[in-house]
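Omission of a single protein chain aside, the complex is shown with its protein chains in their original locations.
Naming follows writing order (A and B), and every chain is counted from residue 1.
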Amino acid sequence: MAFILIAVLLLLMIAAAIYAVVQKDLLYAVIATGIISLVLSILFYLLQAPDVALTEAAIGVALTTIIFVITIRNTERMEDEPQNDNNIKSEVK
Amino acid sequence: MKKILVILLLAVVGFYIAGTFFDIGFGNSHFVKNDAIKPVKDTYLQQTVQELKVSNTVTSIVVNFRGFDTLGEVTVLFLSVTALGSILYKKRHHVGERSVLFSASSIVTSGSKLLFPAIVLLGTYVFIHGHLSPGGGFQGGVIIATGFLLMLLAYENYSVSHTSLAIVESLAGVTFAGVGLLGYMNGGTFLQNFLPAGTLNDLFSGGVIPIIYIAVGFKVAAELTGVIYTVLNEKGENHG
Partner (left out) sequence: MDNMFYQYLDYAIYSSAVLVILIGLYGALVKRSLLKIVIGLSIMEAGVNLLFVAVGYLKNGTAPIFSAKGIEMAENGIKMVDPVPQALVLTAIVIGFGVTAVALSLVIRLWRHHHTLYIDEIKNLKW
């Protein structure tokens, strides 16, 4: 019973990590990072470490996500390649 | 081409790291083959109950046995908050311009008005009872900062004065260093326990450990509230 729970949590963590690195919309990537911290907090509790679980749940989920979201608000949201490049290639028509 | 090279390099690195940890084994009780060497955790677990009379072993390690590392960590946190404030400094400081443009709906405002005292009370409980149950200064301080974040996001004109935050933070830091210097009385060392130990599972047990953790709790709460307030006062050019 405990083994099935731990296996599902580990698979969720790996899937969220891959999603956070690959996704181009940065707001979704930040929420995936919050999901990683949440699953990590549950795993710390199952490994008999309650102090570490409290700290990771408070810092990783709440504070890191809010700082990332305010940074995204003040910069750009999509991770795009720039449309125009300043090389010589564009001047040769 | 570059991505394939990176994946190959990461595979080699991961193979050797995982190989080291598979050799150690998971859940083994002996790392050393020689039975005459006593591991460090046995000494800590025994001394926590018999000499210090503190229930939470992690608290006694963080504050008493490895207390100097906690002083370094508090210093690093203070430095990072100072660096954040000085990097985001603007010459014409617009007072009153916030990233939150309007108040939230009435459900959120009335709910956060009710929840805020409960969250602050929970955080204070967690860092006062740090030596009796899981918790401590860092956990309680972060919970209080989360309560302030809730109020700052719900109301558009809620403000926390920077001067009072700075005063609380400086006083708490001075208390920590001062208690450490008081350990030099009676010929002891820095951060030595000079108050009597008391009985197990009591609120006033463990000597200086509750005093240090309460100071750390106030300091972390004031610092993180300052960080959130600084970052929320950034006025961006685009609304992304």
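Basically, contacts are C-beta pairs under 8 Å (C-beta built on N, C-alpha and C of every residue); 3 or more make two chains touch, one makes a residue touch a chain.
Since we're looking at a predicted model, the values are computed, not measured.
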Contacting the left-out chain in the complete assembly, out of B:13, B:121 or B:181: B:13
Selected from B:55, B:112, B:146 or B:193 as touching the chain missing from the view: B:55
Touch criterion as defined above, residue of B:25, B:117 or B:188 at the omitted chain: B:25
Contact residue for the chain not shown (choose from B:37, B:76, B:107 or B:185): B:76
Positions on chain A where the hidden chain makes contact: 1-3, 6-7, 10, 13-14, 17-18, 20-21, 26, 29-30, 33, 36-37, 40, 43-44, 47-52, 55-56, 59-60, 63-64, 67-68, 71-72, 74-76, 79, 81-82, 86
Positions on chain B where the hidden chain makes contact: 2-3, 6-7, 10, 13-14, 17-18, 21-22, 24-29, 40-41, 44-45, 48-49, 55-58, 61-62, 66, 69-70, 73, 76-77, 79-81, 83-84, 87-88, 132-134, 138, 200-201, 220, 227, 231, 234
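Everything that follows uses one rule, which is that only the chains that are shown with their structure count from here on.
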Chain A residues touching chain B - in the complex, by the definition given at the top: 50-51, 54-55, 58-59, 62-63, 66-67, 70-77
Complex contacts: residues of chain B adjacent to chain A: 56, 58-59, 99, 126, 134-136, 138-139, 142-143, 145-146, 149, 224, 227-228, 231-232, 234, 236-240
